[in-house]
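With one protein chain withheld, the remaining protein chains of the complex are depicted in position.
After this line comes subunit A, so read on.
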Amino acid sequence: MLLFSVLASVVVGLLAGLLPAVGTEPEQGAKPTIGSTLDPLSSPHGSNCSHLTLKLEFSSEVVEHEYIVAFTGYFSAKARSLYISSALRSSRDRQLEWHIVPRENPASDFPSDFELVHIRQASPSSLLTLEDHPYIKRVTPQRKVFRTLKYVSSPEPAAPCNAKPVTPKWQSWQSSRPFRRTSLSLGSGFWHATGRHSSRRLLRAIPRHVAQILQADVLWQMGHTGSGVKVAVFDTGLSEKHPHFKNVKERTNWTNEKTLDDGLGHGTFVAGVIASMRECQGFAPDSELHIFRVFTNNQVSYTSWFLDAFNYAILKKIDVLNLSIGGPDFMDHPFVDKVWELTANKVIMVSAIGNDGPLYGTLNNPADQMDVIGVGGIDFEDNIARFSSRGMTTWELPGGYGRVKPDIVTYGSGVRGSGLKEGCRSLSGTSVASPVVAGAVTLLASTVLNRELVNPASMKQALIASARRLPGVNMFEQGHGKLDLIRAYQILNSYRPQASLSPSYIDLTECPYMWPYCSQPIYYGGMPTIVNVTILNGMGVTGRIIDKPIWQPYLPQNGDHIDVAISYSPVLWPWAGYLAVSISVAKKAASWEGVAQGHVMVTVASPAENDSDVGELTSTVKLPIKVKIVPTPPRSKRVLWDQYHNLRYPPGYFPRDNLRMKNDPLDWNGDHIHTNFRDMYQHLRSMGYFVEVLGAPITCFDASQYGTLLMVDSEEEYFPEEITKLRRDVDNGLSLIIFSDWYNTSVMRKVKFYDENTRQWWMPDTGGANVPALNDLISVWGMAFSDGLYEGDFSLADHDMYYASGCSIARFPEDGIVIAKNLKDQGLEVLKQETAVVEGVPILGLYQTPSEGGGRIALYGDSNCIDDSHRQKDCFWLLDALLQYTSYSMTPPSLSHSHSRVAPPTGSEHPLPQRLEGNHLYRYSKVLEAHLGDPKPRPLPACPHLSWAKPQPLNETAPSNLWKHQKLLSVDLDKVALPNVKSYRPQVRPLSPGESGAWDIPGGIMPGRYNQEVGQTIPVFAFLGAMVVLSFFVVQLTKAKSKPKRRKPRIKRPTYLQQQTTTGKNPTV
């Protein structure tokens, strides 16, 4: 398979093509950092993101005539009344009207130290007399306190959502292959938590020293400061004489800029979090820092630079390597292979998971690799940071299921680190969280006496096993939880080489941690539920699974009601492998409801390296399984999601479904119900539908089990067998809902771009969807989509709708229901920058097939309204209505009697869209293969077949709660003693004279200060240059004025000469 890189120019091309006015400054306007946002601006919800800030205000006012009388002690109500009356009696003001305001609450039965008194016309003197009483402490006016709690859209226009909180420099942090990896930093510390837990609390996100919050000082006090550990920082470099670093061993440059210094601050910050020794302290100040400059100041980087730099890191025997970079291209084989090679050479790789949250399916490479520690970000309130990428890995789609990532989370929001030249600043982003873990790992590695035991797997095992789980967050957001440095230290220091699993158990009933598994019970006849477990093998770089994993159902817990199939990596290399567990319900439980349990036993073996007596080290791990089974739901409630026909980037250029989103031109989130169609899935579940995923051709499912086949935004072609099978299925009662998208060859040519790396033009291989292929599929019913491209707002059945780059229905059977709307012709806008409204564009069609018991078909021309990425207005209500129609044959009156209903188009006037000539879809397609002339379909592949593991039943009772803290064998936390220290000022921070206040140097804290500096240097230079030139001319001018006489003749000479020559010529004539 060919992999292609995509270039900055893409976006430039897109910008220039679509909205010429915007594309003035490509480097800044273009945001080709697919999957690697540096600032929230480009977060997938950028356009419609309403950033809400919780505003809590207090106001109080004095309640007239009411006073609080406070006593010196606690007295009964009677005594209090007595004291007040006696005190007021001594007042000279005789006509004082007063009474005690009764407080009716349970506390009133008990003695109190205050009383509320209502006094009419109280004079200061009477209050004073009250206070004179020996038992009365003071009298204060009663105040009424108002607390207002409101959400406000961010006050500053430049708030995180839609603005550029930092200079554009940061935004376009990109490689020249921008859809690849980029540095993962957000701008400055503007990300205040928006997590659900914080939404009702005041935020106190005060940037603090992350090393101290994580209790690194405990380890410092024990004398561990990272000494002897080689840490590599792959970033933008570091200046030579930065005051924060004492042990920079080497700086190397791998870019084409002839400097080793950091011009941006990213690399300095990252290095500071790991190893700064003063001000904003890092974790391991004594570690050996190796600075690799792989990003230029223009944020350019290439795979080839990384390859050479990585080779050098291997040669230098680096122990820990921080990569605060990432990109979506996990199919960049040279890079991915090289990362494997590094871990195989015992380099512990720590990488940022990405800044593309909160959208699912946004994990970045290399953090999504099994051998790399992928780090997500949280804020200081323990909420997952909004920007932190999440969702399963998407390498395994469509046939399999993604792995759990990130591995752990740690502080990544408003963390303080070293500033470019001095001082501190705070930054947010997963590229901040990554060095927090890298620093912690470095510190941890230095605590271990037997360094042989520290390897990429054992370190990851220790971090995972010690992590603290955050409540209410699922594993595809938090991984194993929040980094706990001290517990990791304890675990690592009693570590014995072994294998472990991530996740360590499968409890499909546990919500929300095991979302999405816990969101839908399993039943007989459903597609098997796949859990993709990662095996970490701390025993050696290679390993294998001996014999076969054993499935042991617990008979008392109905374990025999499920079937389990297991597939796994033939070789666990480097340090890790997968163990995919497919779970299905046994036939005998078809109408049974309950919970079934069992476990899988896996034995991993590695060649012994240091012990000649034992040939092999082995380790056996148990994977408990718990599932909830329900009776098979009726056909009408079952919806099948077609995953097989979705194609994505990488590897090919599959454009976004919404052409307005020029910042993010690629379709790269996996298009799965648990990634960017997550909201739709949640909605369907809440409506009672059971949604399953088809990861195989249409020929591979039993259509009689399902009410509706849901095909959304399909880019793939169809096997001829699939087309005939689907036709038969629909005749037999299967219904079909298709959400299509745009396909217009002229627009596709327009959104092509020049790729600097491949030095060729890049043409999309399909539009938003593959309409010609879809038309082949539905032509049998006399239906077709057009190549029109429409956009606009409209309302349908009292719902506001937005049509974001969709196509229209070109043909529809006569007896169908078709809804048409007035929309803008976006094709015209893209191609000619003209605006035109097209009246009566057919966008929605409902059709009942004529055969008896035949299914229904619903078509809609745009998928953006059910897709989480870049969605502006959702149309789940429409999906509901369509499902009501397809599953229950209930035609929604709001649609059938809509005034927008038009006669179905016959489509004879326009030719149907044809496939773009010369497209390379066959390179990425599972259906097509290259042929002389046109690509042809391959032979239909065999349907996937699971071989069920032979159960070895156990008469054992399982624990009801499977999750305890994941235990690594032989680890007894109590054994590893910790010194009893509280707060400790570490010795690793030699205070230089006069430095004491350095922490609060204003410049160091002010977010964005540095960025301004960088942004301003160029204009400053230009201005200075202009001044120099100007002064030069001024000097010239003054010189000229002072010597007017000498200049005159010189200037006049030419005329004089000319005259002479003319006169001289005369005689000859």
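By definition in this document, contacts are C-beta pairs under 8 Å (C-beta built on N, C-alpha and C of every residue); 3 or more make two chains touch, one makes a residue touch a chain; residues count from 1.
We take it that contacts and distances are computed from a predicted model.
Asks: What is the missing chain called in its UniProt entry, if the choices are "SREBP regulating gene protein", "Neutral alpha-glucosidase AB", "Methyltransferase-like protein 5" or "Guanine nucleotide-binding protein subunit gamma"?
Replies: "SREBP regulating gene protein"
Asks: Quick one: which of A:F234, A:F269, A:Y302 or A:Y489 touches the chain that's been left out?
Replies: The single option touching the absent chain is A:Y302.
Asks: From the list A:E97, A:D132, A:E240 or A:D337, pick the residue that touches the absent chain.
Replies: Checking each option in A:E97, A:D132, A:E240 or A:D337, the one touching the absent chain turns out to be A:D337.
Asks: Determine and list the subunit A residues touching the chain excluded from the picture.
Replies: Touching the missing chain: residues 2-5, 177, 180, 252, 254, 256, 300, 302-305, 307-308, 311-312, 314-316, 329, 331-335, 337-338, 341, 344-346, 541-542, 571, 573-574, 607, 609-612, 615-616, 756-758, 1022, 1025-1026, 1029-1030, 1032-1034, 1036-1037, 1040.
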